[in-house]
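As structure tokens, the structure follows; a few thoughts come after it.
A single protein chain has been removed from this complex, and every other one stays in its place.
After this line comes subunit A, so read on.
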Amino acid sequence: MAMTLDLPTETGHRPTLSRRLQRMMAVMRHEPALAIGAILTLVFAYLIVAPVISILLQAILVQAGDSTRLRQEEGALTLYYLARAFASRMSGILLWGPLVNTLSIAAATVTVSVSLGVVLAWLVNRTDLFGRSWFATALIVPFMLPTWTFALAWTTIFKNGVVGGQPGWLQAMGFATPNWLAYGTLPIVVILVLHYTPLVLLIVGNALHRLDVQMEECARILGASPRVIAFSIVLPLVRPALLSAALLIFADCIGEFAVPYILGLPVNYDTLSTGLYRALSSRQTGVAAVLAGAIMIMGVVTLMIDLRMMREARRFVTVGGKGGMQRRQSLGRLRHIAALLPAGVVLIGVALPLLTLFLSTVMILPGRFTPENFTLDYWIGSNLHTVALRSGILLTPDFWAAAWNTVRIVGIAAVLSGTLGLLVGYAVLRSPVRLIGQVLRQITFLPYLVPGIAFAAAFLSLFAVSRGPIPALYGTPVILILALVAEQMPFASRSGIAAMTQLGREPEEAARVAGAGFFIRMRRIIIPIQAGPLATAILLPFISGIKGVSLFVILAVPATDVLTTYSLRLLDYNYDQAANAVVLMIALIAWLGTVLIQRICGTGLARGLES
């Protein structure tokens, strides 16, 4: 047997640089992950980094139209906008007022929705509550509906005479609704609480679900009372999930646009995002940039805290035992009475708004519940006696054109972002150069910190005119698609990375050894195995794209009318019934899409949100 054994000897000199480069080329030629990573980095640098930088620059450069007032060249460095926003006679209106409003809305929403969500999560996951499993599904529905569905339902009921147009039901029935009830902080907080409580329920419920029941049993054996167990065992263990939910909601509230747009803007109640919109519409791009920067900084700080918390949470990763057995606390006779709480939430969060919106679409005059006041004309009528929109929504070509536009634009964007997300996952996990993976991870997450309105504004300024090889995109669906893709990348890339992590390297390596090149591996191994996550990664952006308002408000033009802008325009022209009908259709599409996701990947929604 010719078996040799050479014990290690000192190897000689290092090979020369050109040798090393040649070697690197020889290896990298077969590592497409690197090329993919490099290309993706360039794409996102253009789609995400460039807009963000351009927003931030606008805050310190003299903007078009301001050069005469500032006596400076357009594009010169200036502190004018910062000074105007932070320390001028106007700053109370421009920044501080909206900032206080934004923060108080966010803080109130977080406090109420987290407390309510925890109680509900406990009831639904850990007790023998009456109708438990039904509530588990029903309580999630508000999260599937666009926030402004609730806002429109609210105005339908509470709108008062301060703003023109059709009055709210209460006003129409003779009750004067005070301003604090009709507009501003209270309704906005109520609506955001309704929308985000399900998120707490999902995240905390998921953590409760994974909590090893043996830890509680151990405490019980040691003689701890249920109260002690709840406060010294369970609560500390789900605290990371709780904080994570709280910070996510906080960050989302700060960027929320649609609800204050409907419930605040008409009475000059501004949050940072509506203030930003106002500044943009009044062509104060510099001030708008400052506001956008302020929102971004708050988002960054919140997420840094979240990251730190998550890192600390990882220290006790006991959550996730194999104790699949769940012990439910018996509520005894209280199990029916306790059900009133979730029932109330479902009633106020789902039944009431949807019913209100639906009723509003079949009533001619608001708030008059007499038989002759009901009609289906706004849905399927024709030859109506109105100036425009002479037929019901479902018979109006404009509606179908907008619907088709929506599905087409949002659909293409969703497919693109899902695919890009998976590719990001591939590049991040497979790239032999770690730096590229890290850069991609960070870049794709960046849009999460940028309010949609600010992002849309940046896209407008960057891509409206032709730059280099890229033609002017304003007015084309392309700009909307690109903006949507960029906006959805945080979710798409995260789910792509998660999916690729779960898959591991080996199925692909096995295919390599079996002789499969890159494209065959992609087509026959990776994509088929990842079909489920890919479908989710496409559907999730689709739903949030359909619900989205802020990008469309800025970037859509009549030629690229989508359902959201269509309904907002109907609202502006006081075709309230028709507008609400369109909103209901959007809610229906969003809800169907979410149900579809749940079908495809079980509880994937909760998992996707938490990580």
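Some notes on this structure:
Assume contacts are C-beta pairs under 8 Å (C-beta built on N, C-alpha and C of every residue); 3 or more make two chains touch, one makes a residue touch a chain; residues count from 1.
FYI, contacts and distances are computed from a predicted model.
Per UniProt, the protein behind the absent chain is "ABC transporter ATP-binding protein"; the candidates were "NADH-quinone oxidoreductase subunit H", "Cytochrome c oxidase subunit 1", "ABC transporter ATP-binding protein" or "Cation acetate symporter".
Considering A:262, A:511, A:543 or A:562, the position touching the chain not shown turns out to be A:511 (whole complex). Looking at A:525, A:568 or A:590, the residue that reaches the missing chain in the full complex is A:525.
In the full complex, the hidden chain is touched by subunit A at residues 1-9, 11, 15, 19, 22-23, 25-27, 29-30, 504-507, 509-517, 520, 524-525, 528-529, 531.
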